[in-house]
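Contents: one structure, followed by commentary.
Missing here: one protein chain of the complex. Every other protein chain is in place.
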Amino acid sequence: MSKNGTGRRRSELLVPLTAIFVGLLFGAVLMILTGTNPLTAYAALIRGCFGSWADLSETSVYVTPLIFTGLSLAIAYKAGLFNIGAEGQLIVGMVAAAIVGVAGTGLPRIIHLPLTIISGALAGALWGAVPGYLKAKLGVHEVVNSIMMNYIALYLSHYLVTGPIKDPKVIAPYSREIADSAKLTRFFGGFGSSYRFNSGIFIAVAAVVVIYLLLYKTPLGYEIRAVGNNPDAARYAGISVSRSVLSSMLLAGAMAGLAGAVQVCAIQYKFLDLFAFEGFGLDGIAVALVAKGNPIGVLGSASLFGILQRGSQMMQGIAHVPKQVAGIVQAVVVFMVAAEGLTEGWLRIPGLVRRRLAGRSGREDAR
Amino acid sequence: MGETALGAPVLEMKGITKRFPGVLANDGVDFTLLKGEIHALLGENGAGKSTLMKILYGLYMADAGSIRVEGKDVEIREPNDALRLGIGMVHQHFMLIPQFTVAENLVLGAEPTTGGVFLDMKAAIKKVKQVSEHYGLAIDPTARIMDISVGMQQRVEILKALLRGAEILVLDEPTAVLTPQEVAELFTIMRNLRERGKSIVFISHKLKEVTEISDRVTVVRRGRVVGSVQTSTTTVDALAGLMVGRAVELVVEKGPSNPGDDVLVLQDVYALDQRRLPAVKGVSLTVRGGEILGIAGVDGNGQNELVEVITGMRRATSGKVLLKGTDITNWDPRRLSGKGVVHIPADRHRHGLVLDFTVAENMVLQTYYKPPFTRGTSLNWDAIRHEARRMIEEYDVRTPSEDTRAGSLSGGNQQKVIVARELSRSPELVVAAQPTRGLDVGAIEFVHSRLVKARDEGKAVLLVSLELDEIMALADRIAVMYEGVIVGIIDRDEATEEQLGLMMAGAAGRGGR
Partner (left out) sequence: MTFDAQTIKYLVIDILASTIPLATPLILAAVGGVFSDRSGVVNIGIEGMILIGSFTGVLTSYYTRNPWLGFLMAGLSGCLTAWFHALASIKYKANQTVSGVAVNIMATALTGFLLKAIFDRAGQTERVVKLARWTIPVIKDIPIVGEIIGSGPPPVYIAFIVVALAHIVMFKTVLGLRIRACGEHPEAADTAGVNVALIRYGCVMMSGFLAGLAGGTLSLGELSLFKEGMSAGKGYIALAAVIFGRWTPVGAMWASLLFALADAIQLIAQNWGFTLIPQEFMLMFPYVVTMAALAGIIGRSTGPAASGKPYVRRGV
């Protein structure tokens, strides 16, 4: 029994690690096939992330939204749901923050900044609540509805930024810049500093702690986890399944909405028209999967994928390897973590080889 | 059963062994089926009967052992192999597609075609009609499965096997879902098939049915064959002894009951089942403090729905449920729980436990939000663990620690977790549905003694069981449920198995509501 337990824990770590290794290996093979030295490329990737204070600062900018969307997916995962809708929740979060960031001009910062961020979270929560409600009340699978909600968010934001909230002073489809009182602090230099390292990452880390406490130390988290594991037993025990489903989707949406709000308040200062999804929501899937839905693990895996993405940008500049390597590695990781059985099969290969070798040497000894 | 002219062996299974994680389901099982016999495979739930037959049908691979069909060694890797060898199976859970018609279900996997590609439904319907007439099993080929009765669905399953040319027919617990009339019909069909030279394996744990229909009986206990006899040379008592491996009667030590006030009162309760058909049709009964009321009946006569109404899992469409005089009709489970209604559900994996939670987490499944387990806004893990350790101790749950996953415990210990949790919540009313299903003898005795203890402490206990023995051993009064109605309530001391059997079969009972 206890052996079983440790085996479970062992593979919980080993599967993601193997997946990441195989992903990097796969990327390397592609580079060799297209005529680049993967070692140079990966070295450039690392240097691009940690080479200087400026690089580190930029890396943090990449990591921050992934923590939020990773958390968003993780909460839903714990409730037995798949929040593929983080993408759309993030968009409405950005839009809401962009609106409140402008509308609240004149308010003191201590009110305006939290208000802006919270409005982003609320918009995301609202967007997440729709598939959550449909799941809770009508039993409609959340995945398809979440995808639909993503596109509705995309087109809605396009409508708003080309019309009602467009900055009339520019031709490009931008919303007006938010007031300084709604901007998050950039630590090196003022709001215009080129070091974009900002207090958003602290909000993200705080969110990790809050979500961890919520899931494991509160009755609500207990309910969400019970429903995620066995909704029937939860119902028999008097736990309201629909309330848990709805509250987890609200929370998941709020996290994704926070990601959007922080992007607006710390990086963009306005809503820029999107021509396609930014992909933070999809990245969140990879982040949450590798972390197995554990909020603390999200911190680690978000850092990993953030580094990969920031690094791949730099890699493209320095080693002329297309930055898409990051996406390829990510896809391999997601695939391998999903097909856990496949990865576990690969994990056994070293053992098999060793046994095969041992067997052969054994026979040789016998001869 | 007169002319038991037994033929040559059509099927020989030798030394079959099958291991599942943590369970030795079959341990060197030998089984021989003769041409033209009805051979009962008898054993308690979880004894390994179904596993053996699933191996025969290619749904599982045996870890060891051999199978011979009509004298030839065979290897059965998948259902197709079994079908080719003339082995047909009627599964306990029907393998029918509700949205398909009878004919579509019947021909699936061996469809008549035009041009080898196109489905020839006319030919299919004709073929179905032919076979059903040949065996005297009338059926409408164009009806959809979702629209026909359970008895009819079973008929489709039998036809499915016959249509594939089955010579060996395995019926897995076929009577569990049937009404007594349907059981009688099934037995007629089985005898009919025997006369036509088919060999039938009848899997059951019901002694009376086995002695009624079978020519020979093989008894399985804990994955091993403990005996194989001619039915005519044995008795119910002897078979029961073999089956459970101890004295026939379940004996539970208990003194006379000392009933107090009415605790649970049902007044003319009606409820619908999953398919929105009436399942509980005007049930009225009373359970007093300090007594165990047993509800006996064949599976599917509304007992589950009745339990669900009492525990708040299903709406009563009319009628009243009173607990100590308070109207608790259609209260939600949490409110009921607060009122002292506790529930040991029939399906412990689905309804009783969160298998991925630890034992400690499972112990507070209803009470986690109350002090001392929640203080302010946060869970108090020290209090939860402490309480879990206390219950583990008191109820003798064999677990490495309170932090062990519930899913990794044995069935008996899982049930102890549930019993501990429910009985520790200072109940007024204990609703126990099938509380010992699939447990070993030790665990059964434990659960029984705890229910009696609850009774002696003055609680009202409502016991629902499909095992008449269990009802007879535990109950102080017995209510028999048939087709959604309580057909009679009698004192245990006045009850006989024969009388209860008659009532369960729908023959008018006595006593009133």
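Note that the chains are named A and B in the order they appear, and that numbering of residues resets to 1 at the start of each chain.
Following the convention adopted for this analysis, a contact is a pair of C-beta atoms (placed from the backbone, for glycine too) under 8 Å apart; a residue touches a chain by one contact, two chains touch by 3 or more.
Since the model is a prediction, treat every value here as computed from it, not as a measurement.
Per the touch definition above, the residue from A:56, A:152 or A:347 contacting the chain not shown is A:152. Interface note: of A:37, A:52, A:194 or A:324, the residue touching the hidden chain in the full complex is A:324.
Checked against the hidden chain, the listed residues A:20, A:84 or A:136 yield one contact partner: A:84. Annotation for chain B: contacts to the undisplayed chain at residues 20, 23, 25, 46, 51, 57, 59-60, 78-80, 83, 89, 91, 95-100, 104-105, 108-111, 113, 117-119, 160. Residues of chain A in touch with the missing chain: 30, 34, 82, 84, 134, 138, 140-141, 143-145, 147-149, 151-152, 155-156, 158-159, 163, 276, 282, 285-286, 289, 322, 324-328, 330-332, 334-335, 337-342.
Operating definition for what follows: only the chains that are shown with their structure count from here on.
In this assembly, the C-alpha centroid of chain A lies 46 Å from the C-alpha centroid of chain B.
Partner chain B is touched in their complex by these residues of chain A: 1-2, 4-5, 213, 216-219, 221-222, 225-226, 229-230, 232-239. Interface residues of chain B facing chain A in the complex, by the touch rule stated above, are 311-313, 332-337, 343, 345, 350-357, 361, 365-366, 368-369, 374, 377-379, 381, 400, 404-405, 408.
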